[in-house]
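A single structure is presented below for examination.
Every protein chain of the complex appears in place save one, which is left out.
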Amino acid sequence: MTSVRFAGISKTFAEVEALRPTNLDIPSGEFLTLLGPSGSGKTTLLNICAGYLTPTAGRLVVGDRDITNLPARTRNMGMVFQNYALFPHMSVFGNVSYGLKVRRVSRPEIERRVNNALAMVQLEGFANRAIAQLSGGQQQRVALARAMVIEPDILLMDEPLGALDRALRKDVQLQIRRLHLANPRTTIYVTHDQEEALVMSDRIAVMRAGTIVQAGSGRDLYERPVDAFVACFLGESNLISGRVASVGGGKAVLNAEGLDVSITGRAAPGLAANAPAFALIRPEAVRLIKGGIPASVIERVYLGEITAVRLRLPNSQELWCRRFAAEVPDIEKHEIGWDETAVSILPDINPGKRSVLPC
Amino acid sequence: MMRVGTALLLAPALLVLGISFLLPLGRLLVLSLSSPAGAIAPYATLLGDDIYRKVFWNTSLFAVVVTAITLVIGWPTAFALTRLRGSARALLFAAILAPLWISVLVRTFSWMLLLETNGPINRALLGIGAIRAPIALLFNNAAVIIGMVHVLLPYAVLPMYAALVRIDPAFLKASEGLGASWPTTLRQVLLPLSAQGIATAATFVFLLSFGFFITPALLGGASNITLSMLIDHFVSERLDWALAGAASLVLLGATLAFVAIAGRFVRVARLIEVR
Partner (left out) sequence: MAGRVVLSAFSALVGAFLLLPILAVVPAAFNGSSFIRLPPDNWSVRWWGAFFADQTWRRSLVTSLQVATLAAALSVVLGTAAALGIERLGGWVRQLALALFVGPVIVPVIVLAVALYSLARSVGLVGTTTMLAIAHTMLALPYVALNVGVSLAALDPRLRLAATGLGASPWHAFRTVTLPLIMPGVIGGAVFAFVTSFDEVVLSVFLAGPQAKTLPVRIWEEIRVEYTPIVAVAATIMIALAVAAVAASRVIQRRDA
């Protein structure tokens, strides 16, 4: 089992800085997801780890070896590609055994390990099938088996579930999670799907424009985001804009324009008095309270057991409220409130630069 | 590391091309400038002498005529390829592609057999009484042109087909739907849209016919000498290397000039794809 350390890793293509100097420590056996929109640098970081790209600067240490300049084929990492990259002219067996053949494993041993790997991804008996005969989900599992059968130090996955349909995707997500729990292996997983990240990861690193904005467990990121970008990327968010009235003791108070009541919440780092900021209130934290802030209903969405209601505050800012259907009477106006502990005050890094909120 | 590997991969091919292509051509250039009568003497002779100028004119004329004919026959053929279906289309394709695999020598020889005085064409004409005595179908301009058109027609059809096949059939439907008659659709829609293909075909055929050797040499008569035949004459009969070199470089120069001009309208790289 091996840990991974990125120390000051950066990558510039022509004049584009795809990855700013990045530091990330991944302990042995951790499933870490790089989460971010396209262009955030997550795939670049993954490819540098795999050895397909050389970093412009920085060091990459796996275990206790500096592998920054080692070629890909010596790194013993298993990679699952976005479109699987299965060898079309080989059977399932040929694909899965490829890495073992290269390592000159004996024939009987290859057969044993390949059959084990196929059993692990629930493809027993598929060894002699042609790749073209397999469905997308099956191909994806063959790619996984191929990467895992070589017992890699690190497992790398580049948005492997993108081509699958929704139901299958959820299924495979859970399978990968179970496989990981049964046999923990340091894994770096790249995706832009936040739900996927939450289901599968021990830790998530949210990336944007070439940097890691915040890294932590799903709970950390969800409950204590450092800025509006992370808040919006993970889960639904309500952002109320305003100015910081005061900061101290881990808490901050926000004055929202046009709102009589000020909003108190947990202070994210980097807040300054009187600076523009957002109050983050998750929709499920908004409650109907007698004597609370008056709000009028703009839209009501039935989501089965949950009802989502879009409300307009007295200062014209909007808020989504998500509660169990039974709790929300179908009326035009509500009085709302929220629990202070469920609120975060986040810095607004681009004040006045947009007409719409970040999410 | 990448650089060394790339260089090693390219080296053998570059070596062969270097010694069989670049080196000989360079040497020929030097030879053409080394006449005892002076560096530009052979060039002056070529461009000044009436006989040689006529050869140049002949060659150009052949090339232009052959290009024109192959375009006129070739375009409708290319069009037919896009319209025909099933076995008819397959047969026409075979008829166009198969000759490309057969040596130009054999293809020219076949015309020699057909056009000779005792050949089937003459005998057929005699048989039906159209002529009294066999006519000389061979060793004249017409024979050369027929032979060259026969050999070069596929090279004209293929680029034009490639262009036509890329035209969205929706354009034709739109034109018809708007009430245009066939000739109008042809003129206003099909021809302009396949212009690139026509230009490529014309370039290809002109280039090839300008440098043609075998066909004019076998089918032409004493008065139909092309530039390539002249070069052969300088080498094989006159043993005048300076003149041969100069004539070769004139031919090469004209070819390159043409490619350069055509290159503004046509992607030269396309030519190699046709094969």
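Labels for the chains are A and B, by order of writing; each one numbers its residues from 1.
Note that in this section a contact is a pair of C-beta atoms (placed from the backbone, for glycine too) under 8 Å apart; a residue touches a chain by one contact, two chains touch by 3 or more.
The structure presented is a predicted model; accordingly, all values stated were derived computationally and were not measured.
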{"item": "Displayed partners of the chain not shown (whole complex)", "value": "A, B"}
{"item": "Which residue of B:154, B:197 or B:220 touches the chain not shown here", "value": "B:154"}
{"item": "Touch criterion as defined above, residue of B:46, B:71, B:190 or B:218 at the omitted chain", "value": "B:218"}
{"item": "Option from B:39, B:73 or B:172 whose C-beta touches the chain left out", "value": "B:73"}
{"item": "Contact partner of the left-out chain, one of B:98, B:165 or B:191", "value": "B:98"}
{"item": "Those residues of chain A which, in the complete complex, touch the missing chain", "value": "50-52, 71-79, 81, 83, 85-89, 98-99, 102-103, 146, 150"}
{"item": "Interface with the unshown chain - residue positions in chain B", "value": "2, 5-10, 12-14, 16-17, 19-25, 27-28, 31, 73, 76-77, 79-80, 83-84, 88, 91-92, 95-99, 101-107, 109-114, 118-120, 150, 153-154, 182, 207, 210-211, 213-214, 218, 228, 231-232, 235, 241, 244-245, 248-249, 251-252, 255-256, 259, 268-269, 271-273, 275"}
